[in-house]
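Of the protein chains in this complex, all but one are displayed in their positions.
Up next, subunit A:
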Amino acid sequence: MCGITACIGQDDSVEPLLNGLQKLEYRGYDSAGVAVKNGSKIQLDKKVGEVSELVASIESDPISGNLGIGHTRWATHGGVTDDNAHPHTDESGRVAVVHNGIIGNYQSLRKELESRGHSFVSDTDTEVVPHLIEEELNNGATAEEAFRSAIARLSGTYAIAAIVDNDEAIYATRSGSPLCLGIGPGQYFLASDVPAFVQHTDQVVYLHDGDFVAIEPDGYEITDGAGRSVSREVQRVEWSAETASKGGYEHFMLKEIHEQPGSLRNTIHGRLNALTGTVELDEFPPESFADVDQVQFVGMGTSYHAAMYASSMLSSRGVPAYAFQAGEYGLVRPPVTEGTLVIAVTQSGETADTLDAIRRAQSAGADTVAVTNTVGSSVTRECDDTLLIRAGPEIGVAATKTFCSQVTALSLLGERLVEDITGTRTSDGRDLVEALSRLPGHVQEILDTSVAPALAQELEDSDSYFFIGRGIAHSAALEGALKFKEITYEHAEGFAASELKHGPLALVTPNTPVFALFTGFEDEATLSSMKEVQARGAPVIAVTSKTDSEIAEFADYVLSIPETHPDVAGIPASVQLQLVAYHAADLLDRPIDKPRNLAKSVTVH
């Protein structure tokens, strides 16, 4: 998991490369580097730390060139050191390479190259690539031939860009890692993701696996592995550069939390018919899923929690539904029949584990649907159909608005699935549609009235933070705990409320606050669980709409949510927990948008 950039044109490439890397920091920020070609020679600068370190280094010791490549790293092979930072070169410094992904056969390639006298300076898998290219150049190949021959030796996942001295082009290819081409006035760009160059152009080509691209100062060419020209559609992206700024908020995460009324409006826009109380999805007209008899959801992290949430909703409405961590899916090997629908939930659409799970399901004969935020992403190309969640770009590493939009989009899709699979509309369909239609306003209400900042202060310095719930609230509890742990670095865990007395209760002390989620479903039982932990002295925080009930009376603190359908209540509850996590992390002065060791989307295994 890393971000790569490239830029070529008449003007200097250093500034666009560095700007691009800053926009890609969500993909990794262990180290950063650029290589540019000035005249015939390649100049390189790379540093451990965030892109700002690299910028400072280049300011004090400038480099320039009209073409160059850049990289921001999330370490997989080899520690976080200057030597392991990209770009990597051969011994002579003639070739520089940046790479996102994992080269599976690098050890055998490295042995082979070492046996022929090559010496390596890093512990990375990537470094074999410049040496392979160099050998081909020494054998008389052109730069482009050398690049192709080197790539042909690799197995694994990669998006790779390379430059060669005395050559006025950048060569790149992808296989299993994202890469897109930006076509600007007078400059061409390559990057792992569009925000890297969207301030320069909105004309984008999403490259496919196996595509090779060569960009030159005045043009580009896309070819397949055999060198035959392929044509790819140039798309106009609607994200503008400013969308990826913090809009006056201290962190992207807080901005994105506040964007949720708007992003949820986009998610449901045109998809609900309040007059008939039904869901209308252009992508999936009635009978779309008439042949389906079971649904398997796959996802990782937050997307897995959204998948769990959706699977609970479907099960309770009579549809056999299961949620799997995508990384486990291929190992557990759940039976897939012709009537199996596999739904991939992934914000980025590039999550490696989720793509693997989809491929396995397809080879076993399942139909596949992608539920994603990213137009043109790998998952949209690999699945049979796509439902976009329309949450808009999310920069904070901790997913917030995309979780709520995922759950909402899955609820819409769920209504279609239930009707098609069971043959009848759900009895509470009209109530659910009404609740979804009111959801953006309900989330605004929480943003207007939440006491989360004060609560975060009250709970500071606790030993651990626990989150419990039943049914869909179990998924929301797991998500609440994930949000909390990933940005505060404090210990946080979510449990099914029913699980408490089978073990976790042993962890509960007066210094472990417990968040209990009430949705209106089995509240009595959750109230008993709340009393159990309270009896052990733990402070309890009830997340509930029943602010004048026994629940509020027993709770030490209340985070109130508007009264709504029990299956929708998990969304406003999640917004309250996002705010608690954010303010707790802010008190601890954590780097909220870039938590240590994490990256936004995980495109490696």
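In the analysis below, a residue touches a chain if its C-beta (ideal position, glycine included) is under 8 Å from a C-beta of that chain, and two chains touch if they have at least 3 such contacts; residues count from 1.
Keep in mind that, in the parts below, contacts and distances are computed from a predicted model.
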Which of "Lipoate--protein ligase", "STAS domain-containing protein", "Bifunctional protein GlmU" or "ATP-binding protein" matches, in UniProt, the chain that is not displayed: "Bifunctional protein GlmU"
Sole residue of A:E328, A:E445, A:E499 or A:D556 that reaches the chain not shown, by the stated touch rule: A:E445
Absent-chain contact - pick from A:T223, A:S437, A:Q534 or A:S549: A:S437
Options A:I268, A:L388, A:V514 or A:I571, residue touching the unrepresented chain: A:I268
Option touching the unshown chain, where A:G247, A:P285, A:G365 or A:P510 are the choices: A:G247
For subunit A, residues in touch with the removed chain: 240-243, 245, 247-249, 255, 258-259, 262, 265, 268-270, 272-275, 437-438, 440-442, 444-445, 447-448
